[in-house]
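In this view, the complex is presented without one of its protein chains, the others remaining in place.
Chain IDs A and B follow the sequence of writing; residue 1 opens each chain.
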Amino acid sequence: MSEVAVKGAVKRYGSIAALDGVDLTFADGEFFGLLGPSGSGKTTLLRSIAGFIELDAGEIRIDGTDISRIPVHQRNIGMVFQNYALFPHMSVAENVAFGLDVRNVPASEIRERVGESLDLVRLTGLEARRPKQLSGGQQQRVALARALVTRPKVLLLDEPLSALDKHLRQEMQVELRRIQRQIGITTIFVTHDQEEALTLSDRVAIFNKGQVVQAGAPRTVYQWPVNRFAAGFLGEANFLEGKVVGVLGHEARVAIPDGSEIVVTHQGIANGANVLVALRPEKISIEPGGSQAPRLNRVIGRVQAAIFSGSSLTYRVSVGDRLFVVFEQNKNRAPLVEQSAVTLEWETADNVVVQP
Amino acid sequence: MKRLLDGGIRFYLVLVLVFLYLPILVMALFAFNKSPLYALPFEFDLVWFRALAENDKLLKAGLNSLLIALANTVIATSFGTMAAVAFGRYAFRGKTLLQALLFPPIAIPWLVIGTAMLVFFFWTARAMGVPGMARGLHAILLGHVALSLPYVIFVVGARLNDYPKVLEEAAATLGATPWQVFRRVSVPILAPGVVAAALFAFAVSFDQFVISYFLAPPGVTTLPVEIYTSIRKGFTPEINAISTIIIAVSMGLMLIVARFYRFGGERSGNE
Partner (left out) sequence: MTPTTRTRWAILTLTGPAYLWLACTIFLPLLAMLALSFLDKSPLVPKPASFTLDNYGAYFSKGFYWPLTLWSIQLGFWVTFFCLLIGYPAAYALAKRIKGRWREAIFLLIVLPFWSNALVRIFSWTMVLRSNGIVDMSVQAMFPGAPSIDLLYSYPAVIIGLTHSYLPYMILTCYIALQAIDDSLMEAGRSLGATAFTTFRRVVLPLSLPGIISGAALIFVPVIGSFMEPRILGGTKGATLGMNIEEQFTVTANWPLGSALSFILLAIVLIIFGILYPFLRKQGGEA
């Protein structure tokens, strides 16, 4: 299939840079999630690849060919839009057939391929319906069938699941993944739903202010965020500011404001340096009682709030003058009461030094 | 209590409808009444329609009105749709100003616009050495198109707004050339709006009196101008006959628009 390479992409609107020097390569057959807050440039990049936006600088290559000057309709891409953009004046079958029809594919072949395509998205039998007569999930499937029937080189998805309710969204995530695997198409996927991006993608890229903050496998990006933005945007994180008070090999001891010390592993960290450490809430274990002896990676605090949400609990714990967020699985223990003293503890490996 | 209230509401609406339709019905009644002096009792006769059929002046005026309305419909609908497409599909500097300029033709009294046209056309025609060109059917057509354009742009624009640009983008990603996008997606989607706008433009022109009145030279008239002249000369049931025809036709036209909109599924918000 196809590899898409973006190099030095820049797009400005007045003084605002929607894309500010983006380099990304989307490997053949990869499911790639573009993630970021609104206005971060992810949609601009997707629309540039589609051909709706002309870059001010940089280039986009599909299989090595620069497509910057090729108009949208000759790029051979498939795109699924946020609200599906199904043609209201055409039936389901006509919608799916459209891309073949405009390419003058013979009628018999069109019928066959539309059938296959609807089969792929499991919509056989609804050919004659109008888009308005379909549920949101069904419309989504039609949009997908329509985008895939022309056998495009790349599939672009612009927040395709955001209009669906939660249950349907999860069902469609599984479907999307199945279909993508089945035909092995390079897929670029824009979303602001971080969970969705982590679930679906082989790799993700986090965008902020027109730049790629971090790209990589979901697990890597989640485990090893490079900076405060990446750590905070993908999942929740506690941020600890501290000063290095001792270095031994790859380990450094960091004093944090409440007086405790934590240990971080990091290359080339200097004594006396200020560091920022990100700590995921689910890595912290929480135990009742605040009388344990001081230890590295251990702090004493007081429960400010305990929020019950079914499978898990979220605690807000004050430690000195800052709040820690702690997730705990809902096991057999009774929830810790508010205002009670607690001990928080975690492993050295969970302390991730990030750029501010 | 509630039933009484509902009954009162229905009765009130009926009264309003009576107020709206009574004069029109009375007028139509006299069109079919034999007496030339609008005298009762009612005696059914088609004498005034026969007289109308022989009234060359009124018929000529009617033909003029029809021709102008048709030409106006074609011109205003084409140019108006083009402008609406530009507004709906492109973002550009000066767009807000251009859209704001559509309000004066609607908001300024026709009397002012009509007399202003007369002045300007007179000066222009004299400057070109053909003072006779200031007034006439061509001048009336110029004026009617100007009044119709804003309505066409609004009606088509509303339709365009309902159907976002993304449909055209989707077609392009599926491999449709710009021409295919236009023919297979834009046109079918715009069609109901354009048809409604065209009927609108026709009605605006066919109904227009004030502008035509100032731009019609002696001897050349449109139907409303001719009717006005006849009314001022003294009433005749022939006017009732032609008026009845006009009203029947224009209401019929409007009913078509209403049907069109409903079956297009566009009339939202009623339920």
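The rule is simple: a residue touches a chain if its C-beta (ideal position, glycine included) is under 8 Å from a C-beta of that chain, and two chains touch if they have at least 3 such contacts.
Quantities reported herein were computed from a predicted structural model and do not represent experimental measurements.
For the chain that is not shown, the touched chains among those present are B, taking the whole complex. Of the candidate positions B:G143, B:G175 or B:G193, contact with the hidden chain is made by B:G143. When you scan B:A53, B:L67, B:M128 or B:I231 for touch with the missing chain, the hit is B:I231. Residues 6, 9, 12-13, 16-17, 19-24, 26-27, 30, 38-40, 78-80, 82-83, 85-87, 90, 92, 98, 101-102, 104-105, 107-113, 115-123, 126, 142-143, 145-146, 149, 153, 203, 206-207, 209-210, 213-214, 224, 227-228, 231-232, 235, 239-240, 243, 246-247, 250-251, 253-255, 258, 269-271 of chain B touch the missing chain (whole complex, contact as defined above).
The rule is short, and it goes like this: only the chains that are shown with their structure count from here on.
Taken in their complex, chain A has these residues touching chain B: 50-52, 71-79, 81-83, 85, 87-89, 98-99, 102-103, 132, 146-147, 150, 156.
For chain B in complex with chain A, the residues that touch the partner chain are 163-164, 166-167, 169-178, 180-181, 184-185, 188-189, 265.
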